Every structure is written in C-alpha cells, then in structure tokens.
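A single protein chain has been removed from this complex, and every other one stays in its place.
After this line comes chain A, so read on.
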Amino acid sequence: MTDSKYFTTTKKGEIFELKAELNSDKKEKKKEAVKKVIASMTVGKDVSALFPDVVNCMQTDNLELKKLVYLYLMNYAKSQPDMAIMAVNTFVKDCEDPNPLIRALAVRTMGCIRVDKITEYLCEPLRKCLKDEDPYVRKTAAVCVAKLHDINAQLVEDQGFLDTLKDLISDSNPMVVANAVAALSEIAESHPSSNLLDLNPQSINKLLTALNECTEWGQIFILDCLANYTPKDDREAQSICERVTPRLSHANSAVVLSAVKVLMKFMEMLSKDLDYYGTLLKKLAPPLVTLLSAEPELQYVALRNINLIVQKRPEILKHEMKVFFVKYNDPIYVKLEKLDIMIRLASQANIAQVLAELKEYATEVDVDFVRKAVRAIGRCAIKVEQSAERCVSTLLDLIQTKVNYVVQEAIVVIKDIFRKYPNKYESVIATLCENLDSLDEPEARAAMIWIVGEYAERIDNADELLESFLEGFHDESTQVQLQLLTAIVKLFLKKPTETQELVQQVLSLATQDSDNPDLRDRGYIYWRLLSTDPVAAKEVVLAEKPLISEETDLIEPTLLDELICYIGTLASVYHKPPSAFVEGGRGVVHKSLPPRTASNESTESPETAPAGPPSGEQPDVIPAQGDLLGDLLNLDLGPPVSGPPLATSSVQMGAVDLLGGGLDSLIGGPNFVTPPAAAVPANLGAPMGSGLSDLFDLTSGVGTLSGSYVAPKAVWLPAMKAKGLEISGTFTRQVGSISMDLQLTNKALQVMTDFAIQFNRNSFGLAPAAPLQVHAPLSPNQTVEISLPLNTVGSVMKMEPLNNLQVAVKNNIDVFYFSTLYPLHILFVEDGKMERQMFLATWKDIPNENEAQFQIRDCPLNAEAASSRLQSSNIFTVAKRNVEGQDMLYQSLKLTNGIWVLAELRIQPGNPNFMDLELSLKCRAPEVSPHVCQAYETILKN
C-alpha cells in the first residue's frame, strides 16, 4: 500500500469524513486519517478545522503517530494559537518521557511552534533537556535555544540559556558541540558586539578537538565559526592552520571550502618568508582542483570561490590551467565560470594551449559561451603580448566564419587590441570593414565606428562609411550616436577638406535634433572647440590615449578581502557583500581580513595583489576633461561681461562660420569665430599641459614651503551672503606655479555638491588651471581645503584696482560672486633677475615721470636679511652699494605678463631712530608700482 492515495481524496465532505476517522478507536485508522490530513496540508488545502481532532490523537505511545501529529501541529499552531495551548501539557509530559527519542522530539517540535503563549511553557522543559543525560536530546535542545531566541530573544537571555549553551561547547559529545556552535554563531550575528562566542585560545582548542570527531555538518559549523576568530599572533595562526589542513581531504566539499576559508584568512598573518607559508600554499591547490570533480552545482560554487582565490593569491593555482578546460557536457554555468578563470590564469607559459582551447569553444552552440570565448581571445591578446599576433589571426579566422554574433564580438575585442597595441595590427581593418553590414548590435557598431574614426586617415572611404551610419542616426542607440559624433569629428580634423558637410550634419543632429543631454553636450563641446581653436580641438580630440590595462573585471581590493572572509557562502557565489542581499541586520556584520603582524609588513608591500592601472595614468585623462568642463562652465555662468555668447547664438555663429570659413581659416586659427577675449597667444594647447603639471606639483609640493610669502587665509565670502557657503582663502606661489588655497565650509543644513569655479577677466589673465575638485559632497559643518592651481593665460581686462579678482563659485544651490585682491608678488616670476648692464640701461631708458617713491615704515632689517627675504619672493638683488652709511639695493622683478619693474631700496642700518626704508620703483607701466610697493611691504614685514 502506498501513500499516494492520500493525494487523491478531493471529494466534498472530505473534512467530515476525516473528522470521523480521526476520532476512530482504531490506531491504524487514526494513523491513516492523520496521513490524509497531512497530504491535504501539503497541497495547500486548509485542514485547520481539524485541529482539535488531530491534537486528540497526540496522546499516544506510538512514535509514528506522534510524529505525524507533531508535523500537523507545527504547521497550524500559529493560525490557531488558542488551540495550540491544548497541546502544551502533552509536550511537557513528553519532555520527561523515558525514551530519549520522544524527549528530543517534544523539545524539537515545541521550538517549531512559534506561538508566544507556548514559549513560556517551553522554558522549563528546555532547561532540563539542555542537561539531559542523552546527547541526542542535548544536541536537539541546543538548536531549540536558537529557535526560542528567534521568537523571543529577551526571554532566552533572561532565562540564562545563552550561558548553558556556552557550556555545551565543552560537551563531551561532538554533535552537541557542533549544534551549540551553530546556534551560538547565529545568535551572535544578531548581537555583533556581545562577544557571545567568546573565542579565546582555550575555546578554540576545544573546537579544534571536536572538529576531529564531528559529523561533516558539525565540521562545517565549527570551521565557519573558527573563521571568525583572529589569532593573537602568527604562531597561533600557524598552529590553527596546521590543525585545520587535514580537513582539506574531506569528501564533503563544504568542509573543504570552509577549511580553505580559515586558511586563506589566517595566512594573511603568516610571514611569506616562513617555510610553512610555502607549504600551505602548495597544500591548497590540490583540494581546490578536486572540487571540480564534484557535482555541477558544487563545481559552480567552487568556481565562483576559485575566482576570488585566484585574484587574491594568483600563485596558488597558476600551474593548474588544464583543469579549467571546459568539458563538452559541462552545464553552461560551469562553462562560463571556467572560462573566466582561464583568462585570469592565462600567461605566457600556457597561452598556446589556452588559445587552442578558446578556438574550439568559439565553435560551440551556446551563444553566450561562444561570445565569452571570443572575448577571452581578445583578453589573452591584451594580457600576453607575445600572443597578440596569434590572437588577432585567430579572431580573423573567426570573422571569416561569418557567424553573425561571432563577427560582432570579434570586432568589439579587436577595438581593445588596437588600444593596447597602437599602430600594429591595423592591416586587418580592411577585413573588418567588409563586415560592416552584418553588425546589428550597438556595442559592435560602436566599436566599428570607433575604429573607422580612429584610423580615418588609413581608410580611403572612411567618410562614406561613416555617412552610411549617419542616415539612421536617430534610430541608433546612444552608445552608437556618441561614437559616431566623435568619429566624424576625428575624421574632420584629419581630412578637413572633404568632410565639412558631414561634420556639420552630425553636429546639428547631435545638438539640435537630439533629446539626449549627453549627446547634445558632447556636440556642443566639439562645436565650441572647433570654432574656438581648431588646433586645441585637434590636441583634445586626437590626443594620444593612455593604454588600456591588462586585467579587467578585477574585484575592488577591499571587497575582495571581505569576500575572502565569506568563502563558501552565498556572498562568495554572488560576489557581493551579504548586506547587498540579506535583509535587516542579520549576517551583515562587515568582515575583514586580519591585519598582518608588523614584522611582515615590509615583505608584503611589493607583492600586493595587482591593482588597476598605474596611478600615473589617470591624471592623463582628467585634466583634459577638466578643461572642457571649465569651458562649458563659461557658457552658463559667465559674469556679466561681454564674454562668450550664449549657447544658442554661439552655435549659430559657429554654423555660419563653419560654412563660410574654409580649410585655411580653420587651420590658420584666430580668424575663425574666436571669443572676443582671444588675445591670448596661440598656444592655447598649453593650459592643458601646464594644468597637468600643476596637478602633479600640487601633489608633490605640498608642505615644502620654499615659495614666496603666503598670507593667512581671509574670509572672502561670508556664509550669510552665500546661502551657508563660507569661503576663505589666500594665494600662494611655489616653484613657478600659482595657486589659490581655498577653504570651503558648509554652514548650511544641506549637503553641497557640484562645485565649480570661474574667474572674471582680470588684469593679469589669472584663470583656474584645473576645475575645482571637491571630491566628496560637503556635508553640513564640514570644511574642505582645496588648492586650486591657477595660470595666467586667461582673458585680460584691466580692473580697478589693478589686482582685483572677481570670482564666481557655483554649487548645487546657487551661483555666488565675490571679489578679492591678490598680492602682486604671486605674479613675480622666477627668471626676474636682470643683468647688471641691462639694469642700468633700462633704468636710464625709463622716463623719470614713471618713477615712484615710497616709504616703508618701521622695518628694522639690514640689507642681507631684506635681500634674502625678497629673493624668496622672486625680487632679485642685482647690485648693492653703500653710500654714506646707507645700503642701496638695486633690484629687479618681472611679472607674469612680461612687465619689468626695477627698484632701488635704501636701508639705513644702525640707526635705531630711523627704521623706515625708502623705495624707488621704475616701470614702463607705472600703475603697477603702488601694488609692487605693497608687495614689498608685505614681504618685508612678515
């Protein structure tokens, strides 16, 4: 007789029949009836009406029937709490049954009945069961504490069950220890600070001993718990590792992975010089490889973890490439993961084999897999330079197959190969162009367009090719549109004669007919660039690009370290921290690897995991973008001067001129539409370059105060005038670069972001050399210090007073204006020392009416002190004379705009009553003199 018949009773009046049967005198009949009830329950029928009748069957000494009734109770007690109370007495009685199986069953089931009223009655029986003589009852009671904690944490604490549970960690029976550890670990997760597990060398020792005796599951609980412990030093770490390594030979993959987790974590503390470190590394590889012989689902979990391990410690599996080769019958999820690891392990030593494999994979059936294989070939080319040529020819073979998605994928990766090895494989472009028509995916189309634009000068019909894409411009995806815009601008800069119309067409499509802000803005940027200064445009658009890095998809190092602490768990499968997929506070305690012991730090640093691109690469790109940004800023934030025209008008003018002005005017420069302020010399490319070096100076030169005098910061913009933003600042000049040191304080209640700065035109063409970079949003009451590099190639306009600077600062709230006076000495250049003869000639040459006399009062300095102090601010002493006990210093200085100022400084040392200095200044532009004098005074008196 089978149980399946219970599933078939669906007649009406079934409940009544069951009721009668449940109340039958015959045990067998009762049992059958309860089975029927449970069957109905399973398929989702409501049989809660039978509650009292089923509970009546509970009082029996038949274990089978009792279990059936308990099963029912667990399901329905919650919806019938009042009825559930009826069962309590039987439970309590069962907890004292002479049969340990019944005692355990009772306490287990009671814990599953999640009704508040019942929990009160649970405490006494649970207390007894926790101290039961039978280990089976104790291990069940240990889990019951966790159940009770889930219902009523306070009750568990008040009743002292946690202490009893802790005692069970020292139980003689390993099953009890394992369950106690599991229960405590879970409870501890919801009280991160409680130190419930109280891991110390003694308790760790107990756990390690129990580890040898436990069931496989118990070993997992213990190992997972051990992984949370941080040994006090490397010796303790090593001794734990030694006792954990035998677990690597366990048949249960979860035991192996949990052991790997403990080892990977504690290895952090071991010195690399240690013999044991090397031994441990060697021991880790075989078990990891063996995991790949498990069932496919486990292989998947193992592969996801190996992916992390390979990133953290590439040396472990570097010789094991072969085991990651894909088998024909592997499920797709295993194949994809293996491929990922193959790319990570590819090196010069194994590349031939890997390529042969990848080529096979590229002919398989599964589209995703084939694509990934093609992509992998490209990654190999980028990673192993020696193989690049073979990779490219393999990709060309694949393109010849004409399988649509293979061709598209190949083109996408070839684009990357071009980036990595410029001017090496362009001979294949012709083949690529043949496949233009078959490309229907945005990524492939964009890649192809990029190639055409980048190598426009080598492709005869580049304009035709790009034009053909332009026809359906508005149907293309954004990615393709942006690429097309850039490519055509590149083409125009390379072959201006034939492509005027094309570039105009794409610019107007992008700016006037598109709703996409990215596209529109990029269009405007190009337009402005082309119209302002085509030479600059060329330098920006056709600038040399930094090479792409070898490794991609690397997990960010801190996340990687965290994930290593979660080896074997879901987090390691998702490659996400638990907080990303676990609700509430449970299990989201942030874990991190133990810090290395101090003695090892020196040995560690050179071998840290491969980081992203070398840090030098980034600034390469950013300043360029920054300058564009600054330009854009001009558009909507320009102070009320006759600065750049508004966006729309600029566009129209640009358009007209594009039509009118021919090639010559374009290359020739300034007579294109140049903003009125373009009196700036033609080296407009320079700001970018100097901006770059400024940035570097900034990082290297901070703190080395070798430069000129710096005034303390003054408040320039009080908070009340700027909706809570307070700006104070000062100007500095250090080794040839000027900067504006700003201190931004947020005195408002809201977070400030999106800072930008803009200067009005000024007497010396001071302008920011880089955008204002406030890296994080500025929270209320936060202050940030920024050093903004300046240059003097901005637009010039004489201001009153001469050293007046009008500044506009923008943030997410508003735009604010203020003005400040800068000390003139920041403009004194380093090569301001004039030859003696030259000095004399110039002095004579400048008419006398240009001479100005000043007195600097109360300055008790002798000639040497004054001279050296002035020299550090780039005022150079050309000659010195002593006339009638007075020291005469003849000095020169040069301003950034090339104006020379000559000075005669008269000092009367040894005369305590007369401590004033006399200064005569001669300059062709006499209006600067008062400011130079002011500079003298500031420098000498500070």
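What we mean here is this: a residue touches a chain if its C-beta (ideal position, glycine included) is under 8 Å from a C-beta of that chain, and two chains touch if they have at least 3 such contacts; residues count from 1.
Just so it is clear, contacts and distances are computed from a predicted model.
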Per UniProt record, missing subunit out of "AP-2 complex subunit mu", "Alpha-endosulfine", "glutathione transferase" or "AP-3 complex subunit delta" is "AP-2 complex subunit mu"
Contact with the hidden chain (one of A:Leu155, A:Leu199 or A:Ala254): A:Ala254
Just name the one of A:Pro52, A:Gly160, A:Pro201 or A:Pro286 that touches the chain not displayed here. A:Pro286
Full-complex touch with the removed chain, picking from A:Glu28, A:Glu295, A:Asp475 or A:Asp831, is A:Glu295
Taking the entire complex into account, which one of A:Asp224, A:Glu476 or A:Asp887 touches the absent chain? A:Asp224
In the whole complex, what residues of chain A lie against the chain that is missing from view? 1-4, 6-7, 35, 38-39, 42-44, 63-64, 67-68, 70-71, 101, 108, 111-112, 114, 139-140, 143-144, 146-147, 150, 175, 179, 182-183, 186, 212, 215-217, 219-221, 224, 243, 245-247, 249-254, 256-258, 286-287, 289-290, 292-293, 295-298, 300-302, 327-329, 332-333, 360, 363-365, 368, 401-403, 566, 568-574, 578, 581-583, 586-587
